[in-house]
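Before any comments, here is the structure.
Only one protein chain is missing; all other protein chains are in place.
Chain naming follows the written order as A, B and C, and within any one chain the residues start at number 1.
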Amino acid sequence: MAESWTLSGALNRALLDALDDDPRLLVFGQDVGRSGGVFRVTDGLQAKFGAERVFDTPISEAGIAGAAVGLAFAGWRSVIEMQFDAFSYPALEQVIDHVAKMRERTRGRVDMPITIRIPSFGGIKGKEHHGESPETYYVHTAGLKVVVPSSPLDGYRLLRLAIADPDPVVVLEPKARYWGKEEGELTADGPGIGEGRMLREGDSCAIVSYGSIMARVLQAADALAAEGIAARVIDLRSLSPLDDEMLATAARDTGRIVVVHEAPRTLGMGAEVAARVMELAFDFLEAPVERVTGWDVPYPPASLEERYLPSIERISAAVRKVVAY
Amino acid sequence: MAESWTLSGALNRALLDALDDDPRLLVFGQDVGRSGGVFRVTDGLQAKFGAERVFDTPISEAGIAGAAVGLAFAGWRSVIEMQFDAFSYPALEQVIDHVAKMRERTRGRVDMPITIRIPSFGGIKGKEHHGESPETYYVHTAGLKVVVPSSPLDGYRLLRLAIADPDPVVVLEPKARYWGKEEGELTADGPGIGEGRMLREGDSCAIVSYGSIMARVLQAADALAAEGIAARVIDLRSLSPLDDEMLATAARDTGRIVVVHEAPRTLGMGAEVAARVMELAFDFLEAPVERVTGWDVPYPPASLEERYLPSIERISAAVRKVVAY
Amino acid sequence: MQSPEHWGGTEPFRILSADGTPVGDPQVGLGADALRDALRRMIVARRLDRECIALQRQGELTVYPGFEGQEAAQIGSAIALGSEDFVFPTFRELAVAMARGVDAVQYLQYHRGTWHGGPYDPRATRFGPICIPIATQIAHAVGHALGTKLDGGSGVTVAYFGDGSTSEGDFHEAANLAGVWQVPAVLFCQNNGFAISVPTAQQTAGEIWRRAEGYGFPGVRVDGNDLLAVYAVTRDAVARARAGEGPTLIEALTYRIGAHSTADDPGRYRGDDEVEAARSFDPIPRLETWLRAEGHVDDAFVTACAEEADAFALATREGVVATPAPPAEWMFDWTYAEPPGGAWARQREEALGG
Partner (left out) sequence: MQSPEHWGGTEPFRILSADGTPVGDPQVGLGADALRDALRRMIVARRLDRECIALQRQGELTVYPGFEGQEAAQIGSAIALGSEDFVFPTFRELAVAMARGVDAVQYLQYHRGTWHGGPYDPRATRFGPICIPIATQIAHAVGHALGTKLDGGSGVTVAYFGDGSTSEGDFHEAANLAGVWQVPAVLFCQNNGFAISVPTAQQTAGEIWRRAEGYGFPGVRVDGNDLLAVYAVTRDAVARARAGEGPTLIEALTYRIGAHSTADDPGRYRGDDEVEAARSFDPIPRLETWLRAEGHVDDAFVTACAEEADAFALATREGVVATPAPPAEWMFDWTYAEPPGGAWARQREEALGG
């Protein structure tokens, strides 16, 4: 019988297996050692692999990212954690200037096999700076790859792929989904970085999304199916590179695209999806790409987050709108 | 006879006039005092207004931005300089978490009248980190406004408007255009923040751009006019907020939009322009929005920058393509 | 034992030892009334802190970061400030906020998830917004102090922060700027032994107060569980700053008795014995014992404080529980002083119409 995994547990297992497979892999960040991480993703790893390979750091995000760069020069592979979305910002200079560019700066002589784990997105009634969607900052930065699992099994897969990748990969972990469960075998086989996943088939329209909000997208799609609207659902999972092929096919097959994310609308992923879909399949589009997103305001306090996050109603309304267009 | 201004001179004059008008305005940053700034934009200001109001700082971008926040609590208005595009990254945490959000965080009780000047974009055969287009990082951040002058007179206007604005405004100065000249009266009157400028009329298509590369866009438009293609040219100048009205009108009038910028394509401004144009005027679009942009790679070294920057040929080809679509 | 193992190195300045016996001159300029008031504040603050934890458990607050054990550090420093002074806190300075006159119900709106940063008016209370991004507020304090200096004002700006915060670049940049600008600021570090799970010894190999010398201003290490000592060093630092002599860095050694926050399980990283030991240098009995010995307080006073504390905690609870969710418009109302039209205004309608 297949085991049941939480996302936190599956990610923990991915780290454990990766540490087991590669003796030159290190895991470090704030509170990842003794306490096992605020979301328990690194639980037990220090006990198993020792404090030389899994260790707590001072509160120095830039220093952590910079140290990972130096470790890469010395032939070490690193998984670093930024404790929450907004706490990855102090490291942006190191990430943009060096993590993303060092391979290019050294003309391919020094790879940057660095995985940056960032618990991301909202929906946990967190305080300010704990509910942000930082993907645009990373996706716009050439030299990085950016992935977002939306389920435990895909979390295992994407984290293993990220760690194995010779290039730096930012893994945005949907913190609102850490405790959701999924049954199955953990494996790195399956869709790679750069590939999306079709979670529901359908030809009336395609809903494109990723991360925590995927769960709502699926609920909306199920409700719409009951209304007779067969919405295809695509989990992008790889925000950079994007799966152009899957987007183009969806646009060609359905002519109607709704993109859903939590990040503010302006220059959120929806903008890129809209622009690409237009480039790839303009002649097939029957309706403008609809963006169902967070608003262009700071992420609100807990008591208003439901008014900020795309709701099932907003998603469904957008689908009905493009279908009726 | 109207005077002739360089962009550097016009910006310098804007600072001088603003310092004159508002005794609670401060100008600070690296090398802005005694030496007058690496691009001479603050030349002479310390001599005139004293080292209390115009001063050099240590190399501490985050500290500079953070200090401006504290100064705003104390009722001071600040113009801070980040010496080059990439050197604004160390301040991103302060800018995203506080400069952009403090008004919201204090429920409107503490305004953030902070102007962040950043010499930006490429085209000066600069070294790495001196040719980047950082606009996406700022435009995606709700709470900021972002403007980009493309000419001396508009530089004066936008900088004065930015300083007068009660909200934080990022001013991206096209460093490749600091020494270009324009004749006319310096005035803050005219199009405000949030408004674009139509630089050429035309109904065959509209080229939407901003910053240093505007100069090439105009050259391309002139060349295309000789071919009989009347391209409307829009200088966005305000990237956040965007002039939706002008974009919608352009799409309705021409049905064909080409957007040109130096930043990498993925999640560059072109993505937002494409998505918005689709939202605003889908039914009028005759061709997919074309993006003529920098590539999704790090800004290259001097000897390759012409292969990276949108060229007149690339711009013209895109226009011909949408017109022929 | 006067200090837990993590207080190695330089002995802190201390007036009252852990058992309440003076080891220095207790005449710090606080009269009997002021001393009683300080004890009262500590008792009330601790009671409220525990109430907040209960409120969180009952679902009335989101994650709450308690400060039990840090009352002397917070109140001893806060009562050394004048009304013209200004505080930039972290997320753990509820006792400072109360001493500054911030309404507790207002303050707790933050933890209720009603609003961000400063539900109270930071200008009116001279207590800045609650600040979570570690060490960022220190730069705000330094900028604010620069503003005061340029205005020729007499106010001093105090930044509070923790031991873990001293590892951030922002601490350093702000401290260095404070030195270069010679601003009227006090950098007050509560070294409570931990940054979440990470003990101070893993946070830095140096002593925090010693950093000051590298910035060209004085640093001082004080027993943060000794209200008299904390008061004395803060008063001196404030006086220096007010006299135009520049900033001071204070490292107050204390101990976080509770969890990092209600979301934290300290059993994962420290033993109960350590926490038990910490109770033996609890700041409240320390002051109380001495005040009793001096004849300044008696059972009746302490009972009255406890009653006041209960009443205050309950009143605060009622206020907190009664706080409604804010209107959805607030999401858009404060983002800009001059809000954009166009797409932004349409988003607002889309959000609020629905």
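By definition in this document, a contact is a pair of C-beta atoms (placed from the backbone, for glycine too) under 8 Å apart; a residue touches a chain by one contact, two chains touch by 3 or more.
No experiment lies behind these values; they were computed from the predicted model shown.
Note that of C:D170, C:D226, C:D264 or C:D282, the residue touching the chain absent from this view is C:D170.
Set against the missing chain, the residues B:P90, B:P113, B:P134 or B:P168 yield one that touches it, B:P90.
The chain omitted from view is touched by exactly one of C:F86, C:Y107, C:F217 or C:Y255, namely C:F217.
When the missing chain is restored to the complex, the residue among B:L7, B:L26, B:A62 or B:V323 that touches it is B:A62.
Hidden from this view is one chain, which touches chain C at 166-173, 176, 179-180, 182, 202-208, 210-217, 246. One chain is missing from the display, and on chain B it is touched by residues 30-31, 33-36, 38, 56-63, 86-87, 89-90, 125-130, 265-266, 295-298, 300-304, 307-308, 313-314. Looking at chain A, the residues touching the absent chain are 26, 52, 57-58, 60, 62-63, 65-76, 90, 93-94, 97-98, 101-111, 142-143, 145, 165-167, 194, 240-245, 276.
We take it that only the chains that are shown with their structure count from here on.
With centres taken as mean CA coordinates, the chain nearest to the overall protein centre is A.
Of all chains, C has its CA centroid at the greatest distance from the CA centroid of chain A.
Between the CA-based centres of chain B and chain C the separation comes to 41 Å, rounded to the whole angstrom. One finds 36 Å separating the Cα centroids of chain A and chain C. Averaged C-alpha coordinates put the centre of chain A at 30 Å from the centre of chain B. Those residues of chain B in touch with two or more other chains are numbered 62, 90, 93, 97, 101, 104-105, 142-143, 240, 242.
Looking at chain C, one finds that residues 115-117, 133, 169-170, 330, 335, 343-344 touch two or more other chains.
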